[in-house]
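Only one protein chain is missing from this complex, and each of the others stays in its spot.
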Amino acid sequence: MTKKFGSFTANDNLNFEVGKGEIFGFLGANGAGKTTSIKILCGLSVPTSGEIEVAGYDVYKQAEIIKKNIGYMSQKFSLYEDLTVWENIRFYAGIYGMPIKTIKSKATILLKRLELEHARNKLIASLPLGWKQKLAFSIAIFHEPSIVFLDEPTGGVDPITRRQFWDMIYEAANKDITVFVTTHYMDEAEYCHRISIMVDGRIEAIDTPANLKKQFETDSIENVFIKLARQSNFKG
Amino acid sequence: MNNENLGIPISNFKLMNTIKYLLQKEFIQIFRNKTLLPLIFVLPVVQLIILVNAATFEMKNIDMIVLDKDLSQSSRNLISKFEGSPFYHINSFTFSLEEAEEKLLDNSADVILNIPANFERDLLRNNKSKIQFLINAINGTAAGLINAYSISIVQDFNKEIIQEWYDLNQIKIELPIKLNYRYWFNENLEYTIYMLPGILVILVTLIGMFLSALNIVREKEIGTIEQINVTPIKKYQFIIGKLLPFLIIALFEMAFGLVIGRLLFDQPMVGSLWLLFGFTFVYLLVALGLGLFFSAISANQQQVMFTVYFFLLTFILMSGIFTPVESMPDWAQIINRINPFMYFMKAIRMILLKGSGFFDILDEFVSLSIYAVVILSLAIWRYRKTV
Partner (left out) sequence: MKRFFGFIKKEFFHIFRDKRTMLILFGMPIIQILLFGYVVTNEIKDAEIAILDLSKDDISQEITNKLSSSGYFQIKKVLHSHTEIEDVLKSGIIKEVVVFEADFAKKIEREGIANIQLIADASDANTANLIVNYTKGIISNYAISLRKDVEMPLQIEPEIRMFYNEELKGAFMFVPGTMALILMLISAMMTSISIAREKELGTMEVLLVSPLRPFQIIIGKVSPYIAMAFVNAVVIIAMGVFVFNMPVLGSISLLMLESLLFIVMALALGIFISTVSNSQQVAMFISLFALLLPTMLLSGFIFPIENMPLVLQWLSSIIPPKYFIIIIKNVMLKGTGISFVWKETLVLLGMTVFFILLSVKKFKVRLE
């Protein structure tokens, strides 16, 4: 897919496939074009050209169906600060058409698992950042979508919470939910099944973390990225 | 899922459900908003009480200084006529014109009554005499009224002297045409019941246009709009969810304001309240449409605020709330055709004070309805393009 903003090409002829239940890491530096891609895949933005299917539906013609089958969690968190935990769950789940009884029972289970039962009726604004994030993710997959898009979900959070977050991502993947996650934390790349690295709007590498490390003869994805970045600068 | 068994097509069910959830969220947020709540409940009361009492063009307390150089029976009689009038309040007496003019200068007097030294003598000898009124005319309207009142008191006094001194048949000195006037729908020409509907219009508009626009832009500013856009929520559902609460609250406000009007000011409600609310409903569609439009073309709350404020200020002044629409220059009257306040102001006064019926306000109704359709379509179109 290609996305141009005037004369600026944000996404240049990207080509990739992601399988069901896969955790796909979409890496790149800030400004490389990751957010643009995610917006297109979520139906927030229209691509300039390219054939794109999400969850088996065409992005141009079946955008509405796609929306029903995906989940999304953005950088800005987008849980309503002035609503309580329960009210946020009820709202988002209700929007996706879940019957209220189901919402109630699933919510109880979820809050227990997250150890947030005490916070059920607390305003989101009163929760610490880590809890908000985990909650936002849970709400994003509450309606059991086929794919969930995560746009830089772990920004500004302590390492323990990050670890717990990734545990939740693995759980979701095991339930056959595809996880499409963008991040600029290169160490998180290790957690993914496959990753792609974007540089200046193009995908310069796409493979499992292990293969990439072998290919570029280094021991960390971070170094892979640095090498790629240098390469592209070299190419000019 | 149980939906299928109900025989209602799933899509319709979900459609209503989505809006239901949106409304639920909006109302919770509105009622939790500590600034909004007092505004909706306290402000109308305060505003109505203060504004209705303040907004009057009547003259009540004309401060007068008397410069009586004659000190005759006649001059004293003339002065006591002013003393006896409820409109005038005689501040002080003086013999120096400079002192009197200074009082005019420092605002402690509105008018000077200057009676020259030979007042009575001239009346007796020459059948003619002059007096002077020096009026502080900075407030032109007030000065005009002071002028009219003063002259009419002098004319009354004139007649009295003639009768006293000449004992003539009254008819000869009366004018041949006797004029009497009645004020229908507002016998005592009370300004409060004239202003109150106007203030109600402002209140209802503030909620319907102003608050709703701010609310929409806020979501843009905070960033939750993106999250909404990813969900299956359709844009029109979102718009309804955003506008409907304010429509309901504004209608409630109208009712609330009317109750206060009745309780505190004895506001007459001669016409059909159903008609009034029906009209208010159409009007609110226009107001909401405008609010939506302004929020679609603004990037943040500050811009919305200024745009709406500017619109409100200009068009409310032109709406006939303080001064008659028909007296405005032609170009202003043309602009007024797209002024929703003008239509509402007219209709609300007609319904409340005159008991006018549906056909009387048909023109305004039709105009507003067309306006509503146009502005809502424009606003929704613009909203879908940019958000």
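A and B label the chains in the order they appear, each numbered from 1.
By our rule, contacts are C-beta pairs under 8 Å (C-beta built on N, C-alpha and C of every residue); 3 or more make two chains touch, one makes a residue touch a chain.
Every value quoted in this text rests on a predicted model; they were computed, and no experiment measured them.
**Student:** For the chain omitted from this view, which of the shown chains does it touch?
**Tutor:** So, taking every chain into account, the missing one touches B.
**Student:** For the chain that's not shown, point to the residue among B:165, B:236 or B:381 touching it.
**Tutor:** Of these options, the touching residue for the absent chain is B:165.
**Student:** For the chain not shown, which residue from B:28, B:90 or B:134 touches it across the whole complex?
**Tutor:** B:134
**Student:** Hey, which of B:32, B:69, B:234 or B:354 is the one touching the hidden chain?
**Tutor:** Residue touching the chain left out of view: B:354.
**Student:** In the complete complex, the non-displayed chain touches which residues of chain B?
**Tutor:** Residues 35, 39, 43, 47, 50-51, 53-61, 63, 101, 104-107, 123, 127-144, 147-148, 150-151, 154, 157-158, 161-162, 165-166, 168, 171-187, 189-191, 193-194, 214, 218, 298, 301-303, 305-307, 309-310, 313-314, 317-318, 320, 322-324, 326-329, 332, 346, 349-350, 352-357, 360-361 of chain B touch the chain that is not shown.
Basically, only the chains that are shown with their structure count from here on.
**Student:** Measuring centre to centre with CA averages, how many angstrom lie between chain A and chain B?
**Tutor:** Centres of chain A and chain B (C-alpha means) sit 55 Å apart.
**Student:** Which part of chain B faces chain A closely enough to touch in the complex?
**Tutor:** 1-3, 10, 14, 17-18, 20-22, 24-25, 28-29, 32-33, 222-224, 226-227, 229-234
**Student:** Touching residues of chain A toward chain B in the complex: what are they?
**Tutor:** Touch residues, chain A against chain B: 42-44, 64, 67-68, 70, 72, 74, 76, 78, 80, 82-83, 87, 90-92, 94-97, 99.
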